[in-house]
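With one protein chain withheld, the remaining protein chains of the complex are depicted in position.
By letter and in written order, the chains are A, B and C; residue numbering begins at 1 in each of them.
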Amino acid sequence: MNTFGNIFKLTTFGESHGEALGGVIDGMPSGIDVDMEFIQSELHRRRPGQGVLTTARNEADKVEILSGVFEGKTTGCPIGFIVRNADHHSSDYTNIKDVFRPSHADYTYQMKYGIRDYRGGGRASARETLCRVVGGAFAKLVLQQKGIVIEADILQVGSHKLHGTKEEQQAQIEEVVKAVRAENDSIGGIIGCTIKNCPVGLGEPVFGKLNAALGAAMLSINAVKGFDLGDGFEGVGLTGSQMNDEFYNDNGQIRMRTNHSGGIQGGISNGEEIVFRVLFKPVPTILREQHTVNMAGKEVAFTAKGRHDPCVLTRAVPIVEAMAAMTILDYVLLRQTNKL
Amino acid sequence: MNTFGNIFKLTTFGESHGEALGGVIDGMPSGIDVDMEFIQSELHRRRPGQGVLTTARNEADKVEILSGVFEGKTTGCPIGFIVRNADHHSSDYTNIKDVFRPSHADYTYQMKYGIRDYRGGGRASARETLCRVVGGAFAKLVLQQKGIVIEADILQVGSHKLHGTKEEQQAQIEEVVKAVRAENDSIGGIIGCTIKNCPVGLGEPVFGKLNAALGAAMLSINAVKGFDLGDGFEGVGLTGSQMNDEFYNDNGQIRMRTNHSGGIQGGISNGEEIVFRVLFKPVPTILREQHTVNMAGKEVAFTAKGRHDPCVLTRAVPIVEAMAAMTILDYVLLRQTNKL
Amino acid sequence: MNTFGNIFKLTTFGESHGEALGGVIDGMPSGIDVDMEFIQSELHRRRPGQGVLTTARNEADKVEILSGVFEGKTTGCPIGFIVRNADHHSSDYTNIKDVFRPSHADYTYQMKYGIRDYRGGGRASARETLCRVVGGAFAKLVLQQKGIVIEADILQVGSHKLHGTKEEQQAQIEEVVKAVRAENDSIGGIIGCTIKNCPVGLGEPVFGKLNAALGAAMLSINAVKGFDLGDGFEGVGLTGSQMNDEFYNDNGQIRMRTNHSGGIQGGISNGEEIVFRVLFKPVPTILREQHTVNMAGKEVAFTAKGRHDPCVLTRAVPIVEAMAAMTILDYVLLRQTNKL
Partner (left out) sequence: MNTFGNIFKLTTFGESHGEALGGVIDGMPSGIDVDMEFIQSELHRRRPGQGVLTTARNEADKVEILSGVFEGKTTGCPIGFIVRNADHHSSDYTNIKDVFRPSHADYTYQMKYGIRDYRGGGRASARETLCRVVGGAFAKLVLQQKGIVIEADILQVGSHKLHGTKEEQQAQIEEVVKAVRAENDSIGGIIGCTIKNCPVGLGEPVFGKLNAALGAAMLSINAVKGFDLGDGFEGVGLTGSQMNDEFYNDNGQIRMRTNHSGGIQGGISNGEEIVFRVLFKPVPTILREQHTVNMAGKEVAFTAKGRHDPCVLTRAVPIVEAMAAMTILDYVLLRQTNKL
C-alpha cells in the first residue's frame, strides 16, 4: 500500500531518520523533457525554514534520479530516485523511544507492527511527503504539455479566513502563527486547490470517480482530516435550485454558468475548474507538557524538545499540488483507454 | 473501475432502466452463515417511499444470489447477485433523451463515452447504490462475528442541525423536507457514521491510510461532496493542545481521554470509535424549469417530470453504512497479512 | 482473484450446479457494435456434444446481457451477464459428496475453505470457462476493428501430432479419442494459438511482459499444465545463431526473416505473428475404479458415473482464443497509456 495510482504510479519508501527516502515512478510517458531545476525547486517549496511559519532547520533535500531518464528525456521506464537524509543523530530521539506521543502514530504503528523506528516518527513522519513532491513534479511536467495548471493556496489558518492581497494574506498568516508559537502551541487550517484547463471526461465511474480519487489522494497526506469539493460543507444550506449549475452555449462551447459542483459531475470532470478544499489538523508536536503512557503502559508526562513548526500549511501547499497532479495525470492516461 | 476494495472486493454493473443491476463479491471469507432476511432488510432501508422524505414509488427490489453460497454458508467463492429492474418503460424518459439536465451526469457521460443510456440516469443513477448495500450486508455478516458495529445517522438537513430524541429528529427532518418539497426544490445535508469496537491496527500506510480508504468509499457515493474525520472542519479553530488526544491506562488497556482524531492516527485505527461525516449535495432533479442545452448545443428550458425525492438522506444512511462495512472488512483482512 | 486483466477486466462467478454463472466485463471501449449472434456462437463452440470427442449432454447455454449495452452498442459501462444452469439435480452427485476424486480440486478446495460445493466440481468445474468465452467474444469484437485475428487449433492429441488437412486431422483426433474412450480412460494434448496482425509495442516490461500475461492467462484455464512461446521446448537444442531472428527491410517495413521468438522480444510484441502452445492434461474423470480417501480420511474405492468427455481439447480451443483475445485487448488499451 505504499503505491499510489493506477497507470501513473508512485511507490515510496523511507523513514525520517533512515539512510534515505525515495521512490519509483512507474507509467511516466516517454519522451518528456526532464527539467531538473523545476523538480528541485518543487522540493524547496516544501522545505522548512522559509519564514516565521516554519522551523529554521535547513533541510537541503537533494533528489538524485537513478533511472528512467536518458539524455534529458523520460524513456517510459521506471524512474527511481532517492533523497539522502543528511543528518540522522538517533541520540536526539531517546526521549521519545519508549513513549507514545499524543495524537502521533507512535502507538498505532507499535500495535500494528510490534516494532517501530521511533526516530523522528519513522515512516509516519511528514518527511515522507518529500517523495510525493518529486512524483508530483514529474506529473506536472506532463500536465504542462496539456496546458493543465494546478494551484493550491492557504485559505484559512485556524479559524481565520484569509482575505486581501497575497501580501496581506501572508501577514495575516504570520500574525496568527506568531501568536500560536508564543503559546507553545500549534494550529491547522484549510488549503484550497484549483485545477485549470482540465478536459471534460476525466473520472472512472462508479468507484473511480475523480472526486473519490482526489479525496483519497488528499486524505493520504499526513494530518489531513477533511476534504470537500465545490461549495462543500459551507454550501450545505443551499437547495437544488440554488446549487444546480445550468448549462449554456458559450460560442459553440458548452459551459456552466456557475460552478457549485466544483468541476465534477457524476464523478467525471465537466470542463470547468476543479475546486476542492483540504483540512489540516494542527501538528500534534507542541512544546508543552502533555500526559501520555509509555511502552510499559505507565502514565507519564511528555514534553517535546527541539524546534518544530507550529503550522505546516505553507509547506503543505506543494504537497497538495503534487497529489493533485499525480491524480490528474493518472486519470488523463486512464482516459486514453476509454475508446479505441 | 467498477470494482471496490483490495481483498474483499465488490464489482458492480447495471443501469437504472436496464434489465438488472448486480455484482460480484470476491474475497468473502468462507464458512459464514448467510442471513438472507438480513440482506433483504438492508435493501429495504434504501428503498424510496418510506415516508414524507421519499417518493411513493414502490421499488420492491429483490436480490437473487446466484453463487458462492452453499447450504446456507459462504464457500469462499465469488458471490454473484442480481436485482431485476421490475419496471422499465423507456417512454417515460423521452423528454430527457436529448437534454443535459443541470448538475446531472448526462453531459459528462456523453462527452466521455460518446454514447449514454439516457433512461433514468443510466449508470449514473443512484439506483446503482443498491449493489453496494448488498455488498455491505455481506460485509456486516462478517463484522458482526468480530463485534464490530457500524451505525450511520442523519446529523443535518440543509442548514438545520438535528437535536433531541430520535423521534424529535424525525419530525425536524420531515418539517424541513416538507417545506422544500412545497417549493419544488431539493435539499442535501450531512450523515454521520460511527464504527464501534474496531480493533487497533487497521490501515495501511502511507497511501492506504484507513481515513483515505473511508474517504474514497464515501466520495464514490452519488451526490457526496465532502468527508471529514473526528472534529473535522468544525474543529479547524482548535490548537494542538486542544486537539491532541492524550493517552491513559484504563485498567491495563491503553486508551485516549478524548477522540478529536476520530479513531485514526497516522492512518491506522487506534481502538477508539471511528467517527466521520459525509456531505450530500441536494439531488439535482427538481420540479422547476431550468435552463440548459440539448445535445445539439442549443439552449433550451427543461422541467423534470414524475415523482422525485426532494431529499435522499434517509435512503443514503444504509449506503454510507454499506461502504463503511466493506472498507472495514477489507482492512480487517489486509491486517491479517501484516504478520506471519 | 476472480478478476482477469488490468484495463479490460473480466470478473466471473458461478458454480457448475448453482443457479447461474456469469460475470462483469469492465473497461470495454464504448461505441462498439454488439453482435449477439457472434457471442452466442462462440459459446456454442465450447459446448459438449459436438462429436465423438465430447459427451452427448446438450448444454444449451444461453447468455443474457444485463447491462452496458444500449441500442446495440457498448456504452463504456460494465457489461453484466449471466448464463443459467438449466439443470441442476444435486442428487446425481451424492457419490462424490464425501470423496476426494483423484487429481480433481475437491481436496484442495475443502482444505482451503473448509467447505465446498461438491456438485459437479462446484467453482472448480470447467463450466466456469463459459464466462471466459463471453468475455473473449466481446474482446474479439473490438480486436476485429483493429484487424487482429486470433486462431487456436489442436496440434497434438496425446502423443499423436496431427498432420494433413483439417479433415484428416479431425479423423486422427477421433481415432485417438475413440481408442481412449474404449479403455474408459481420458487423454490430453496440445493446442496451438496464433495472433495475426498484432501491432508492434504490446507488452509492459518488466513484470508485465506480454508473454508473461499470455502465460498466466493460459495457465489459469482448467487442466492446463504448460505454456511455451515460439520454438518453445521443442527448440531447446538450438543455438543462438540458429534461433536469432534477423531483421530486414521489407519495402520500408522492418520485419524479421524468421519467427523463432514467437512474435515477442523483451516482453513486447515485434509485429510478427504471436505463436504459443498450451498443454492440457487428461481430464481426471475416468470411468474406472480408482483408489482415494473420503472426507473422514478413510481409504475407499471410487468410480465416476455418468457421461464424461474423454478429451476436452475441442472444447478448449475457443477458451484458449478467448483468454488470448482478452489479454491482447487489455494490452492494446494499456499501450494507449504509454504516450500522451
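Here is the rule we go by: a residue touches a chain if its C-beta (ideal position, glycine included) is under 8 Å from a C-beta of that chain, and two chains touch if they have at least 3 such contacts.
The structure presented is a predicted model; accordingly, all values stated were derived computationally and were not measured.
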Option touching the unshown chain, where A:Gly80, A:Pro199 or A:Gly297 are the choices: A:Gly80
Residue touching the undisplayed chain, where the options are C:Ser30, C:Thr75, C:Gln265 or C:Thr314: C:Gln265
Residue ranges of chain A at the interface with the undisplayed chain: 1-3, 9, 11-15, 18-24, 26-27, 30-31, 64-68, 70, 73-80, 82, 112-117, 122-123
Interface residues of chain C (partner: the chain not displayed): 1-4, 12, 100, 102-105, 107-109, 111-114, 123-124, 128, 156, 158-159, 180, 183, 185-190, 200-201, 203-209, 211-213, 215-220, 222, 224-233, 235-241, 243-249, 252, 254, 256-257, 260-262, 265-271, 279, 281-286, 288, 290-293, 297-299, 310, 334-335, 338-339
Touch residues of chain B, complete complex, unshown partner: 7, 27, 29-31, 76-77, 142, 145-146, 205, 332-334, 336-340
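Quick note on the criterion: only the chains that are shown with their structure count from here on.
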Chain of greatest Cα-centre distance to chain C: A
Approximate Å spacing (C-alpha centroids) for the pair chain A, chain B: 26
Between chain C and chain A, distance of the C-alpha-averaged centres to the nearest whole Å: 45
Centre-to-centre distance between chain C and chain B (centres being mean Cα positions), rounded to whole Å: 38
Shared-contact residues (touching 2 or more other chains) in chain C: 27, 30-31, 76-77
